[in-house]
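Before I ask anything, here is the structure I am working with.
The complex is shown incomplete by one protein chain, all other protein chains being positioned as in the whole.
Take a look at chain A:
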Amino acid sequence: MSTATDTKRPAPSKGERVADWADGRLGIYSLAKSNMRKIFPDHWSFMLGEICLYSFIIIILTGVYLTLFFHPSMNEVVYHGSYVPMQGVQMSEAFASTLNISFEVRGGLLIRQIHHWAALIFVAAMLVHMMRVFFTGAFRKPREVNWIFGFLLLVLGMFTGFTGYSLPDDLLSGTGVRFMEGAILSVPIVGTYLSFFLFGGEFPGGDFVARFYSIHILLLPGIMMGLLVAHLILVFYHKHTQFAGPGKTNNNVVGMPLLPVYMAKAGGFFFLVFGVIAAIAAVASINPIWALGPYRPDHVSTGAQPDWYMGFSEGLIRAMPGWEINLWGHTLVLGVFIPLVIFPLVLATIAVYPFIESWVTGDKREHHILDRPRNVPTRTAFGVAWLTWYVILLIAGGNDMFAQYFHLSINNITWFARIGFFVGPVIAFVITKRICLGLQRRDRDKVLHGRETGIIKRLPHGEFVEIHEPLTQGKLHTLTAHEQYKPVEIGPTVDENGVERKVGRMEKLRAKLSKGYYAEDSQIPKPTVEEYKEIQSGHGHH
């Protein structure tokens, strides 16, 4: 440092001046300093959440455009637009304006299709993202709250989608709204009141499109936006999880900095997501409301399903036998009410799992290293069982399509779903657990004996052996990095003074469940250093 340079300090550049101006007013320096070099680990599955974020942004952008032309009104009009098969048909203004968006507004149909495809992909990506977090155990402390935020985003996304799907007031979505009305009516005592409150009188009334519109474009997206920001803040605050590997510990994050690497990658990925969705919207039709016709309560079509994310609720209804109880002049429609009760239970089952797991295992430590699904067989099996449950309900929801296109009997498919609802998850659980244990054994073999090379060697005395190549140090670490726990024991039931302690039912249950996780038949002991050394020293040559 010479004094000459100190006195002749070059004039601050334009960027510097802007940064200085902003820092003086917004205090961005410390914020940027702590976050610009924030490290994120690299793995494709960590980008699933990005797909959700970007498709959400795309939905908002296209949604704003659609609000410019959509009339959320149920006033009856006669269509005189350019689509011939609807000319002269009576319809609501909502339906007419959606036809207008599709056929008259410049780019309207493409924007509509981008909006709808992005919505389907948004919810699908949220589910896959959630499953990634589930199967890798990323929901463990300290991320339980963020798991709940994510779950709420999924549920809100489903309902935002449903209200949006209902807005055009077409025959398909009208049937869906009627379905929802039926579900509300099935609620004992208050059902009728709730329905009248929601629809402003008898279904369909003249209000629900305007009401759903407020809910769809303001209320639910507003809440989602707040949750989304909170979700992202927590991701920054907790730092991202990473898979086990050399140099990666529970106390560090190995990866690339946000700026410039992830800024470039994420920015580019946004455009890739937008591009893929726009390409799909450009080639494939979605919700062709002009072919469906306007909603009239006296019309209905076969093949009326909700969008896929509500498909499991459709499945619940279709699989449920049409039971009802008639008492004192009142009807309790169990055939609809029971599915209505199971619907939130299906969702809640996966949502509360992290809390159940932490209670069962008694694990209250922080975890920043992800699990490989095979190393936690019980959790993985539970997740697959839940997915099986979900998929069986989806199949039940599309039973008529499967019947028609696979030449099956719709009644048989319904029975398959009814039995599968109870049996499917159990079978999936057992099979998945077995597969996980098999994979653990395979890992153990690989660590102890190396990789099978497929090279056969003939020894001088004529014996054939396959050459096993020892794994690299890094690979050995990765395969043995996971911790293995002992099941929770019920402590001594007699204290030092000889007084017997009462063991509660919950404590017993917990010990039993814990055994299911960590007992000897639920995990394969990972190889120890001694075992490895003994085999590598030549005694156990294979």
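As a working rule, a contact is a pair of C-beta atoms (placed from the backbone, for glycine too) under 8 Å apart; a residue touches a chain by one contact, two chains touch by 3 or more; residues count from 1.
As a convention for this text, contacts and distances are computed from a predicted model.
Within the choices "Peptide ABC transporter", "Cytochrome bc1 complex cytochrome c subunit", "FAD-binding protein" or "Membrane protein", the name that UniProt assigns to the complex's undisplayed chain is "Cytochrome bc1 complex cytochrome c subunit". When the whole complex is considered, the residue among A:M47, A:V133 or A:I524 that touches the unshown chain is A:M47.
Touch with the chain that is not drawn comes from one residue among A:K265, A:R418, A:R451 or A:K526, which is A:K265. Among A:A403, A:L471, A:I490 or A:A511, only A:A403 touches the chain left out of the display.
Between the chain not shown and the residues A:A304, A:I490 or A:L513, the one that touches is A:A304. Take chain A: the residues that touch the chain left off the picture are 42-48, 50-51, 84-89, 102-103, 109, 113, 117, 120-121, 124-125, 128, 171-172, 256, 261, 265, 268-269, 272-273, 276-277, 280, 282-288, 290-293, 296, 298-308, 311, 397-401, 403-404, 407-411.
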